[in-house]
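In this view, the complex is presented without one of its protein chains, the others remaining in place.
Order of writing sets the labels: A, B and C. Residues in every chain begin at 1.
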Amino acid sequence: MPDHQEPNARGLFGGVFARGGVEADDTAWLQAMLDTEAALARALERAGLAPAGSGEAVTATARADNFEPNELGELAALTGNPVPGLARALARRVPQTAVSAVHRGATSQDILDTAAMLLAKRAIEVMRADLAQAAETTAGLAEAHRASIMIGRTLLQQAVPVTFGLIAAGWLTSVDEAREGLTAVRSRRLAVQFGGAAGTLASLGEAGPRVAALLAGELGLALPVLPWHTDRLRIVDLGAALARVAAALGKIARDVTLLAQSEIGEVSEGAGTPGARPADQRPADQRPADQRPADQRGADPQAPAASPRRGGSSAMPHKHNPVASIAILGCTKQVPGLLATLTMATEQELQRAAGAWHAEWEPLTALLRLIGSASSWSVELLSGLVVDTSRMAANLNATKGLPLAEHVASLLAGVLGPAQAHDLVAEAGARAVSAGLPLQDVLLAVPRLEERLSAAGVTAEQIESALEPSGYLGSADAFITAALEAHQLLEAAEAKEAGHG
Amino acid sequence: MPDHQEPNARGLFGGVFARGGVEADDTAWLQAMLDTEAALARALERAGLAPAGSGEAVTATARADNFEPNELGELAALTGNPVPGLARALARRVPQTAVSAVHRGATSQDILDTAAMLLAKRAIEVMRADLAQAAETTAGLAEAHRASIMIGRTLLQQAVPVTFGLIAAGWLTSVDEAREGLTAVRSRRLAVQFGGAAGTLASLGEAGPRVAALLAGELGLALPVLPWHTDRLRIVDLGAALARVAAALGKIARDVTLLAQSEIGEVSEGAGTPGARPADQRPADQRPADQRPADQRGADPQAPAASPRRGGSSAMPHKHNPVASIAILGCTKQVPGLLATLTMATEQELQRAAGAWHAEWEPLTALLRLIGSASSWSVELLSGLVVDTSRMAANLNATKGLPLAEHVASLLAGVLGPAQAHDLVAEAGARAVSAGLPLQDVLLAVPRLEERLSAAGVTAEQIESALEPSGYLGSADAFITAALEAHQLLEAAEAKEAGHG
Amino acid sequence: MPDHQEPNARGLFGGVFARGGVEADDTAWLQAMLDTEAALARALERAGLAPAGSGEAVTATARADNFEPNELGELAALTGNPVPGLARALARRVPQTAVSAVHRGATSQDILDTAAMLLAKRAIEVMRADLAQAAETTAGLAEAHRASIMIGRTLLQQAVPVTFGLIAAGWLTSVDEAREGLTAVRSRRLAVQFGGAAGTLASLGEAGPRVAALLAGELGLALPVLPWHTDRLRIVDLGAALARVAAALGKIARDVTLLAQSEIGEVSEGAGTPGARPADQRPADQRPADQRPADQRGADPQAPAASPRRGGSSAMPHKHNPVASIAILGCTKQVPGLLATLTMATEQELQRAAGAWHAEWEPLTALLRLIGSASSWSVELLSGLVVDTSRMAANLNATKGLPLAEHVASLLAGVLGPAQAHDLVAEAGARAVSAGLPLQDVLLAVPRLEERLSAAGVTAEQIESALEPSGYLGSADAFITAALEAHQLLEAAEAKEAGHG
Partner (left out) sequence: MPDHQEPNARGLFGGVFARGGVEADDTAWLQAMLDTEAALARALERAGLAPAGSGEAVTATARADNFEPNELGELAALTGNPVPGLARALARRVPQTAVSAVHRGATSQDILDTAAMLLAKRAIEVMRADLAQAAETTAGLAEAHRASIMIGRTLLQQAVPVTFGLIAAGWLTSVDEAREGLTAVRSRRLAVQFGGAAGTLASLGEAGPRVAALLAGELGLALPVLPWHTDRLRIVDLGAALARVAAALGKIARDVTLLAQSEIGEVSEGAGTPGARPADQRPADQRPADQRPADQRGADPQAPAASPRRGGSSAMPHKHNPVASIAILGCTKQVPGLLATLTMATEQELQRAAGAWHAEWEPLTALLRLIGSASSWSVELLSGLVVDTSRMAANLNATKGLPLAEHVASLLAGVLGPAQAHDLVAEAGARAVSAGLPLQDVLLAVPRLEERLSAAGVTAEQIESALEPSGYLGSADAFITAALEAHQLLEAAEAKEAGHG
């Protein structure tokens, strides 16, 4: 990890959009270009195309703080990219004997594309670590909340019961799928670019492929079948892998903002104090009193006020903005447009493109930074998530049995036939809604139903039992188990990959 | 308006994505192309470049049902667009004397672009009518709910009080802004395209501009300064005007889905019976009992079950899906990507483009259809919207005064100074939250506060009054008035425009 | 493959945007939904949850021509999607004994999502076949044109020599990468959706996972870890795989339009007669005279005129529009925006989404249709491509040696040192440009150069030889070989996959 910048020199909006360990600023770009030039010098030397010692000499010089980004940026206006200026500046700085090892055989795009791959590789390593932690925490939530029953919501309306564990299992699965994609792209699709002016490596004679292979080895990048100057599928693959992370995290963040609404209050973001231990994942009512959500603690108006909270507003003390979720959404909502730009830029002309290639650099940089930031935020969001099972229970009970109507209907179908059972429950449901009464009360008040039911051996207790949410969770638990098993498999695969990486 | 299709032959997803009066299918396209060819024949005749009677003869033949879209579509594969096949088919069908008036001077793009403008013009007229109705209904909501106090929500958290009238005034303003944009694009930016093979109208000699002007007149489209074969700003303008409608309606639909959540329930979508009178806009508790939201009607489990409801689910009787809002969002969420395609397609080569032009047709058609559908849905959504002021009151009271903390602090600031007042209220607020007590109770329990307040002449009644939401609405009413006045101005402008149109 | 529609009932623009074997219209959607319902009935029966024979009964009824899309589309307005109407219509049509097997356990999204996966699976099979053929043809071009030297062009300027074989090898590699992605998505990411109202399959009790597995087996789709109602990474994966095809084909089409420019003329699109044999891939001058490009045939003004050509214009006989390339670009340029919509729509709320899910259907359908069309066009484009090696040679020679300046400089570097060699050649090059003379002539006219060169043993013949383009192709041939080997490996893998598929 380069130590070239203060960890927090991320600018005015960096706290939101450039959080965490991913480096994708000018310095990181510059260093990646220099690393590429240095690796090329070493590769040339190993191929016998540059003097002994030149690889080391170039490597020693190729440090970002030896160069001035603004100056290179100005020179970039002469050629349309910063590499020619950089290569010349590098050649001026290395010992005379190493000059011939600088940039030999390469075109600007070789250096810039390979640097982009390096930048991506480094960023992905950071994301993978963050997302592994986020996944682990989410797996913990899924396990801890297997029995935390809550109402499922579809189209933003209360539907039928689920468990919070099942929701967490869904989050886990998508985060794991996103991680898998990052690993695959990193190992298979991040490749060196090395083709020279028009993709023939003509100036290296026959030695081209050998130098390319050595370069790939030096940088830990894949070796492509042939130069990919205007075959940009790798860029699409990288963009898509990052967009998948955004898809997974944006969904989680959206769920948290919804479940954290004042009127729902089933989860909330923790205080987010740096260095805090991961939140206790036990259901709220099984935790020590001081870690319980406020409304479970009992009233004590004399208790000391909480220290300033993240997401809080002293003027609006009831407010608890889900800042991590909002920051994630602020990042992920920018992704579709950026991915569209990368996809559009694949239409590149002939041997090297006039404009479409240039249009890739900024969206790619932004994607790495934004997904890096969102990944970092996700660790904080998930490890600090406060789950309020008592609110879940309260919200579930608020509709007085109606979410179980379907279940009751299936019980009655055996007695009345499906059509009549359905109609009867539907009617009872409508009445319960309009009357504000529990479904059970309305059902048991239906004239002559009781006698037919008892004739058929269906008891009021059975109806009552059918109205019990915990009896209508279907495969929720099985699905949690499946998600956790898949997670274990992925962890094993990732560990193996790390061993090879 | 062509009567060439059954009003509901809109296909499997048409009920959602192709609702209302906008026609943007193959038949509408075909008719618009034929209308263009016919208008060109008339213009040529008027310019003395085609035999007398040829304009009428071509016009009589130029009816979509004389042609077969699938056949023309197959021929389109030979040239990349359907116009050459159509022009040839048209020429075969007109009387011999009129053949020379068919397609003379035109290139395929002239016909297709002008047809697109006609299609857009017709679609915009339908949208403008729908949106005028939606705006009028929304203005009615703003007026009727000036005093319907509810909690304002920021970042999906309860914040400070607003009125539902203010929310409606905000919706109104954006719908009116969107209407204004449609009108401007229709009158100023929808222009004929007429340039011939390379934009010189060479085959017409000197007569080009005259024929172009006559053509514009025939079709009621603007006359451009010069052909715009590869200057696609008009397409961007059209796309942006449609995207603005999506922006206005998508925001309203999002708000409705949120306010209609089971746990919030402040609005709901009406039954949406076709031909229904606009919903009664009085606050719910001032309406006749049978029009009140269910939970205000009193319990009557024997009341007849509602007839099948739109958005309902017989298996989940408590569910009331906001179908109109969801359909609108289903439409509007497709818009950014389609607008991106149109914007990307502006990079058109030289005299006529190889691919970018072709890439416009489908997204433009989709935008017209989707915004037409969303506009139609918005009429239903807004005229059927049920506003539940009692739920608004209940939700506002649920936080027991906390949204007014800011207001109390400003009252106390005169006594204690701003800093101390702020701290005191913030502390009281935090205690109120943790204790689940009304802010007022906590505040009045602060030791020694009372005596300082009474020393300063601040009474408990004043604090109580500062905690009254209706006293903390600031400029809400003034903003409603301003929005309604701006709406009246727009109505006057639109009426004037209609007089000219 | 359903035979429910005339092969060419693709509408007014279908010849361009809906070519080939992919079915993605309403009928295909309807059939896919019905296939899903039928498979569910069979799965339920196999799981013992539906009467014997009900699977077969439902399957027999579940044919698209038994249903009316427009009618279902109208009903879709009531619930926001066409499935409830379809399920009810299906239940009405099956024998009474099979009614309980219809739609049991499923929510609308289960049917619609699974149908989308089926549609995608069928479309991908068609694309894979088309792209396999396109790749094979391209491999042929790469092999045939190993020695067809032409000028490489970077930033749309002539640069250094390449071969057309290398260009074709680049195209091949990207098409093969795109094929690989389709295969991977089809086998790993196209999965059944089956979760019931909120993803618990509650109404099936414990049997949920078993029925899901049977359903997956019936349809040849993958079984997911858990329902993915609001985890849309699969949709992103599908969209990205299709966008990769667009990236590969759009790049090829762009290259062809550029190389086919009147002033370049190195390739042209063939006549594209249906059923034509793949074009002869030998270099133009090795083919029988009547298959050679016009300008190699010798003058015979009396020869019979060509029959009407695709892409031709009788009014502009010199024009030969590259219609297939343009059609491909017309398709591929729409892809980034559509992918953005799918990516944006991943932010789906809680258990099932309000709008974002609905916004997926149309862009997904459009992507399948457009990539299907582009794939079909690519077969025609590549198999009909006419390569004019004499124009390649002429264009290469037009710059009179300048593209080889770099090569000469490297020869001289041994004598003069790199810096001086570079300067000398650069100066000679500049003079050659301004004088319009061959580089060789200018170089040999440099005073005193000759004597220094002969002193160093460099002969004029060596300089001449360094100016020979065929000597400056570097690894072009090796890269072609590598691409062809990778292609063979892919073919083997695809064949194996087909064996399993």
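Assorted remarks:
In the analysis below, a contact is a pair of C-beta atoms (placed from the backbone, for glycine too) under 8 Å apart; a residue touches a chain by one contact, two chains touch by 3 or more.
This one's a predicted model, so the numbers in the text were calculated from it and none came from an experiment.
The chain not shown here is touched by just one of B:Gly73, B:Gly337 or B:Gly384, and that residue is B:Gly337.
Of C:Pro227, C:Pro322, C:Gly372 or C:Gly474, it is C:Pro322 that touches the chain left out of the display.
Residue A:Pro82 is the one among A:Pro82, A:Gly372 or A:Gly474 that touches the chain not shown. Contact with the chain not shown here comes from a single listed residue; of B:Glu56, B:Asp231, B:Glu464 or B:Glu497, that residue is B:Asp231. Among the residues B:Val16, B:Ala178 or B:Leu370, only B:Ala178 touches the chain that is left out of the figure. For chain A, the residues touching the chain absent from view are 6, 8-19, 26, 29-30, 69-70, 72-82, 197, 253-254, 257, 310-311, 315-316, 321-323, 325-331, 333-334, 336-341, 344-345, 354-356, 358-359, 361-363, 366.
One chain of the complex is left out; on chain C, the residues touching it are 151, 153-160, 257-258, 260-264, 294-295, 297, 299-303, 305-306, 314-322, 326, 336-337, 340, 344, 395, 398-399, 402-403, 405-406, 409, 422, 425-437, 441-442, 445. Hidden from this view is one chain, which touches chain B at 80, 99-100, 107, 152-156, 159-162, 166-167, 169-170, 173-174, 177-178, 196-206, 208-209, 225-228, 230-233, 236-237, 240, 243-244, 246-248, 250-251, 254-255, 258-259, 329, 332-333, 335-337, 339-341, 343-344, 346-354, 406-407, 410, 418, 472-476, 478-479, 482-483, 486.
Here is the rule we use: only the chains that are shown with their structure count from here on.
Judged by shared residue numbers over all numbers used at their interface, chain A and chain C contact each other through mostly the same positions, with over half in common. Using the mean of the Cα atoms as each chain's centre, the chain most removed from chain A is B.
Chain geometry summary: the mean Cα position of chain A and that of chain B are 33 Å apart.
For this pair, chain B with chain C, the centres built from the Cα atoms lie 36 Å apart.
Taking the mean of the C-alpha atoms as each chain's centre, chain A and chain C sit 29 Å apart. Multi-chain contact residues of chain A (touching two or more other chains): 153-156, 159-160, 258, 336-337, 340, 344, 406.
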